[in-house]
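A protein chain is absent from this complex, but the other protein chains hold their places.
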Amino acid sequence: MPPPPDLVVWPSTEEEVQAVIAVARRRKLPVIPYGAGSGVCGGTWATHGGVALDLKRLDRIGPVDATARTVDAEAGVMGETLERRLASEGWQLGHTPSSIYMSTVGGWLAARSAGQLSSRWGKIEDMVLSVRAVLGTGERLETPERPFSGPDVAQLLIGSEGTLCAFTRARLRVFPLPEGRAFHGYDFKTVADGLEAIRVMFRAGLRPSVVRLYDPFDTAIVGDKPPHVSTTSPSQAPALSRELLPALFRVLAPQTLGRPGLMNRATHLLRKSRLVLVFEGEAARAADEDAAARTLCQRLGAVSLGPQPAEKWLASRYDVSYRMSKVFEGGAFADTFEVAAPWERVYEVYQKVREAVAAHAFVLCHFSHAYLEGCSLYFSFVGAAPLGQERERYESIWRIALSAAQSAGANVSHHHGVGLLKARALQESLGEGRHALKMLKDFFDPDGIMNPGKLGL
Amino acid sequence: MKPMEQHAREYSFCAYCPKVCRFSCPVSESTKTETTSTWGKMTAAHLALTHQRPLDEGSAKALHACTGCMRCTEFCKHHNQPAGALFAARSATIAKGLQPAGAASTLATFAQSQNPFGRQLAPLVAAWKAETPVRYPFFPGCTALVKRSELIDQTLAVASAFGAPLGVSRAAARCCGYPLYAAGAFELFQAHARAFAETIEAYPELVVKDPSCAFTLKVIYPRFEVKMPARIRTVYEVLDENLPHAPVKPPMEEAVAYHDACHLGRGLQQYDEPRRLLRRAVSSVREAPSSGAEGGCSGGGGLLPRTLQETSVDVARRQAAELQQDGETIVTACPTSRRMFERAGRQSEDLLAVLKRWLDTKEGP
Partner (left out) sequence: MSSSELRHALGPMCVDSPDGLYACPRSARELTEVLAVLRAHGVALGREVKLSRGAFDRLEAVEPKSCTVLAGAGLVLADLERLLHPHAFTLGTLSPHALTLTVAEFLEGPYAGLKPVPVGRLEPISISLEAVLADGRQLKTHFSPRSAAGPDLSALVLGAHGRIAVVLKARLRCLPLPEARQVVRLSFPSVEAALDGVRAALADGCCPARARAQKVQQRTVLEVELAGALDGVARDAQSLQHRAPTLGGRPAGEALHPPATPHEHECSWPAVARALDHGEVLDLYRLSLHGAIVAGGAGGLGLDAPARWAHGAGLAATVLGGPL
């Protein structure tokens, strides 16, 4: 269980946030800004106790400025609530992380998050015009909108994971709801062919909102069946699936998931790699970009699968989060980690991480969040270990995977953030640059009260 | 712990879940606490059932922070049903003497009068005597009987105008028992349900006004292995069915916002029927950013007004703000929701009252 804070406070206004930080500063109490707790890197663990600053009561959403195409949202606004409000008025933010049901605007800023449609609409740092925050000094800060002179302080705060400030509000760019969407799926002969297709597509100026290339193992798991939708609660399910299968899984998990080498080797027999694309926006343009992408993919030997795989992805795009329950309930563990790399390095990072983790867990990968210069690699691993050794196995997988990714040229994180899990890796990757990060810390949080331990600060 | 055992997998699924339904819970959206999120409440039950953390006053309070609106289920790929699972966990709080005061007093009142209002319902029911032949026996529900008797008049008038005359049934003198279910008094509820079923053996069918009563009779009773001898239908189904026989009149020039009652919508999947009725009566019906199966809750269910009074009113206030973008009147088919909106200081009207007003409008030139 994560270490708990000593107390939790729920400020409703920026002034109250300021008051809490002022008290904490006087008493040298750690302050851990908290949104909805969807982070996966331990970014809100109260390792030093202190005050959890739950910001969800800062939940006001301003009116959309249709001319400037902006909206003001407070830090505690839940993502899905914001998108629904915007959609009801014909707008969207276009920021749809898979955590959208359980994450807040402030959390997005703190962790520098990316939505599933980021290839077109950008990551959160691209959507922000200005932020308001209370710094670790207790001062309030509102960053200016362009044009302005001087460094962009917002970009120094976004991604700071509560170590420099608590965000209170942001002015965000909004876009009209897409008039049209074009869906398409392709099968490529190899991962490398699929990656080349994405690279060439971005070089040709195409900007799909969704780009997801599944590696062969993931392609096999994604399959062609429509997404499963349960209509019976687990307690009303037949005894076979309610009791027998979970019990069987619990017994077999350490025998199978705990010895993944053979299965990982068997995946070498798989070759096919599936690409899912969605173009959206002005209807004719989306259709035109889809047609251009089709020509390009087919030139690289892809088999067109029509719209179904991409439509299926859209219908089940948040499903992965639900799968965690069954894995954990069965005594196994699962986790994901994501990095980014330039095109020169992407395939090597993929291979090196798979090789490094293969002996310890099942590992699969998809490539998404593409740019002209490279893309993100999203690895999932599932494993098990004898009772009492789970944590050791889990942590060693993290170390091995991250080290393999970095040595092959990847960064530390594309959109999950750093928290505690990747803190050491971040500090190592920064080299002497870690002093710059420390200087930011000393400037914005001279008493070191803000979220101590995260980012290695 | 017995009622909890059959929900063991639901508790563990939620406890191990990364809170995917976080934004959907109206209670935790009001309190903003993790303790009252679906994950927090179900984890408390999971820890208690697996003996990892004993139930205490705090966790008992959390288990009662649920309106039973079922909105979280709409966002759960496992189709987990935390409402029923949490009500089952409330049974453990009774056994351990940890039930919050509001829930305990509801049970005490129920024990005394067999309904949550502490009133004798039979004399109230006797006030309605049909003068003309009726087609369907009508079960208004005790909220309407005790708190909103005008609703019964309005319903009877609308039904007659639609060619489906109703008569208040003697069965209405008995509460459906929903408060017992929501309090987690499952044994009492089952006994009450059996007795109720026996009472209505003589009726081929009941037409129910209150969505919570209809949901209890139609969905919850079978879960407790109580077979209903009568066909249960809502008044909205019946009126919708008879819409072709309704007077031909233009709708009133009014803009309203429609609130889906949780038990009518998610409970009984009746989304279109009340909307068709409402659109006949008014010219503009506004939908909230989240409506239908994913619509918000008014905070009136699950005994929340008894256990977390301020929170329940805040839930209503928040839902009203979602609905009333331009200050429209909120229309709902649920008497409890309407009470909640009133407590939140928002203007609201029952769907039947709107229909009655529409029937009463004079034809234009």
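As written, the chains take the letters A and B, and residue 1 is the first residue of each chain.
Operating definition for what follows: a residue touches a chain if its C-beta (ideal position, glycine included) is under 8 Å from a C-beta of that chain, and two chains touch if they have at least 3 such contacts.
Just so you know, these numbers come straight off a predicted model, no measurement behind them.
*Asks:* What shown chains does the left-out chain touch?
*Replies:* Spelled out, the missing chain touches these shown chains: A.
*Asks:* Kindly state which of the options A:158, A:310, A:324 or A:384 is in contact with the chain not pictured.
*Replies:* In the full complex, the listed residue that touches the missing chain is A:158.
*Asks:* Among A:125, A:311 or A:390, which one is in touch with the chain left out?
*Replies:* Here the residue in touch with the unshown chain is A:125.
*Asks:* On chain A, where is the contact patch with the chain that was removed from view?
*Replies:* The list for chain A reads 67-69, 111-114, 120-123, 125-126, 129, 141, 143-153, 155-161, 164, 173, 175-176, 199, 203-207, 281-282, 284-285, 288-289, 292, 339-344, 369, 371-376, 409-418, 422, 426, 429-433, 435-437, 439-440, 442-443, 455.
Basically, only the chains that are shown with their structure count from here on.
*Asks:* Would you kindly tell me how far, in whole Å, the mean C-alpha position of chain B lies from that of chain A?
*Replies:* Taking the average C-alpha coordinate of chain A and of chain B, the gap between them is 38 Å.
*Asks:* For the complex, give me every residue of chain B touching chain A.
*Replies:* Touch residues, chain B against chain A: 6-10, 12-14, 16-24, 29, 32-34, 73, 75-81, 84-85, 287-290, 325.
*Asks:* Please output the residues of chain A touching chain B within their complex, sorted ascending.
*Replies:* Chain A residues touching chain B: 8, 10, 36-38, 40, 54, 56-57, 59, 76, 78-81, 84-85, 87-88, 99, 101-102, 228-235, 237, 242, 246, 318-319, 321-322, 324-326, 328-329.
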